[in-house]
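With one protein chain held back, the other chains of the complex are shown just where they sit.
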């Protein structure tokens, strides 16, 4: 069997998640994991069978045996690592967002392009059973041309204050997944964004110039229009729904629930709340996305979520932020200015 | 416009219900209502525009202006009234059951047949939107040949003790509707019955030789098999569901709910309980059944629920009772013995 | 029994609908109906028991026996009729919108106020079982403070070209109901509007300067934000859903369906489409709204949908139109300018 050797950069929550999903695949071996706090990661790493733990990511990049790396370190380190990894000829799986800064992202993407390595961005929802079904239904033509795209995306609870501080804000941190899903299900790029935002969940967001509630209107290049509503806190749990309405019908997805049980009593008819949060809801999708990345690297296929997908979602996030600040609709073209997007 | 003149015999709950639905129809006039306690009915009758109230049902039957009568008196008076009404040439809408006794029912049906009047039995559920849809789906062939018929029928609360005493028991009083529905949706007669019954809701049922919970297995003449489950008390309300499973698929109906609202909180996702009881659930069906009866009388059409339908449901009820008593499957042919059913 | 005498002005579709619902109420009498084409209305009117038909609405207004009038004539006649009716001391039930022009509406409302007659605006959806349940749930505090209000409102098919021409456009003709519902369920006024609109259903809309698809973002005075999506054509039928998301949970309503049947075959699991259009969907709500109006007039109660409700929905519609034209968020205060709203 053909095999590939992987390195993981960043042993936080998401790095661990990917590692645990990857070690189950017979066609890969994780040789090394790097983390600034290597000592804290060691026991876990050994337990799942990763022998080598380092606090220097360059060790991963310089190892000639390693074919591909997972970039799971903090966002502000992505650009440097991507560029070095690409120059070292490693294929790259990078968590979202590529960076907080469009020109830096463009720069890194340019290097990726020149070196010819693969780069897959971690938009895991594209691999979820429900979202895939929406895309397939739209692509099949069953509901005709898309007219209206609606995305609901609400977290069960806000992140802690430390996280908010460095998150880059609701759009680049949270809604970026929804921007990607909007492009994915519609099969179209976005050309204009308008945001109506608010701080309704917790004033701490205002303290960092952030918001916790937003309605974002989108205009797509294919003529469709769309809307995303976000909240940092849904009392009933993780709310992840999509609707595409087209000339011949619509497709909607509801939340996944832990069970299909319905309990009827004098008080009413009850069902389970949605699956708690992203780890439960997207468990299978996380497995699927790394399987496909491994397959692309092994068999020279194009990755399903490429640099351009990563970039486009970032552009929408930046336009959304600008719209919020300037209280007006903002065109994507206002963000990229004269920079040539070459991906 | 052609018009018909009606009389109502029995001003109890169901007599009032029919009267109130009938007075809305421009093509009828209710001339007289009779009730043993005429004084108690008078104010209500006048309020809805019925001028003539009597305590003697014979007045209704002897009135040459009256074309048809609604028999809404207690079950033990049905036979006599049906026979007299038929002989007086009145068309008859009779509440279920025709009687508590098969040979009496057969006798009355014979008279109805001889006199040529129409007799419609009050199996209102056949006119309900959901049950009709099940019948239409089966009849369309969409789900192929029926293999399994399942009926759930549970009341929100038991009747009071006085009622239980004279009800004739769970099968002839309550499940008779379900026996009719089983025949209706399957398009087939029943040939054998087996009952597993219990007193689980209230010991008062046992005191009157009755049960409050039952599972009744049916074998149909077309080869299908079926099951009905009954309870005199569902804490969450009136439960009225049906499923027909066939060679090409199935059709199921759920309960009607007052609203489609879904409320999601920390505790779970909840919906309304089913519509409370038969008055709420079958409001439209009650209107529909009398409209159709009026149309049949006015335009000489065959009634949709005839003497035979009334009789067959009774036969199943008697077989069910015998099965419960003798703890064995009972054939419908055991009930009718050598009596010739001539309808 | 206390009774009131009514006149109907306008015997088109909605005038007939109201008349047919009203004649069932024992506490009213419809004395007269006026329509420019009285001859075309006569047969229908007599059939349901209205004896007097005229082509001059002034006859209705000058009749001292008439207590209240239903204004069901074309929108451009509303103002004149309202003013004359109010001056004649008649209570008024007026179809939406009051007028196409804010200052005219304000003018008429002023006269209504001075004369002290009641004016109820025909926002029938407030009386629908589902929408009422949403309002009750929000008002009960069960879902906490409203954060996000979402309304989906799509017609099963576009109106014919003649209608489009004189409709006043998507906002004042169709979405006005949704603007009212947004105020109703949130319990708050709207202060800012932004529209992203498109012509995706039929180019005929563009020919009249209209659109057929819109996403309208709302900012409420209580801090909540909201979004309405409209389409003039949903292939699967009339789509009328609402969601209110709050600090403690959410409440959503789905469409009503003709039956609860679920058919499972090799091809999938099928349910009915939603009830076809507003006549089917809001049948009960239309009955309820006129019952309540009659009760308010008879018993001197405040009407549940008053002049201010009519006005506020119009203001939102005008702001939406301005937003579409000027491609920017528009404040409600920009519409009313210095005009004092005195209701």
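Quick notes on this one:
By written order: A, B and C. Residues from 1 in each chain.
Going forward, a contact is a pair of C-beta atoms (placed from the backbone, for glycine too) under 8 Å apart; a residue touches a chain by one contact, two chains touch by 3 or more.
Remember, predicted model here, so these are calculated numbers, not experimental data.
Although one chain is not drawn, the whole complex shows that of A:253, A:305 or A:324 it is A:253 that touches it. From the options B:23, B:88, B:148 or B:298, the residue with contact to the chain not on display is B:148. Per the touch definition above, the residue from C:59, C:110 or C:272 contacting the chain not shown is C:272.
Summary of contacts with the chain left out: across B:14, B:50, B:175 or B:201, the touching residue is B:201. Remark: the residues of subunit C touching the chain excluded from display are 234-236, 257, 264-273. As for the chain not pictured, it touches subunit A at residues 24, 26, 47, 129-130, 132-134, 137, 142-143, 248-256, 258-266, 272.
One chain of the complex is left out; on subunit B, the residues touching it are 143-145, 147-148, 150, 154, 192, 194, 196-198, 200-201, 213-215, 217-219, 223-227, 229, 231, 233-236, 239, 245, 247-250, 327-329.
Here is the rule we use: only the chains that are shown with their structure count from here on.
Set against the Cα centre of subunit A, the chain with the most distant centre is B. Because subunit A and subunit B share one sequence, their contact can be compared position by position; here over half of the interface residue numbers appear on both sides. Geometrically, the chain at the heart of the complex, using CA-atom means, is C. Taking the mean of the C-alpha atoms as each chain's centre, subunit A and subunit C sit 42 Å apart.
Look at where the CA atoms of subunit B average out and do the same for subunit C: the two points lie 41 Å apart. Across the assembly, subunit B contributes 264-266, 272 as residues in contact with two or more other chains.
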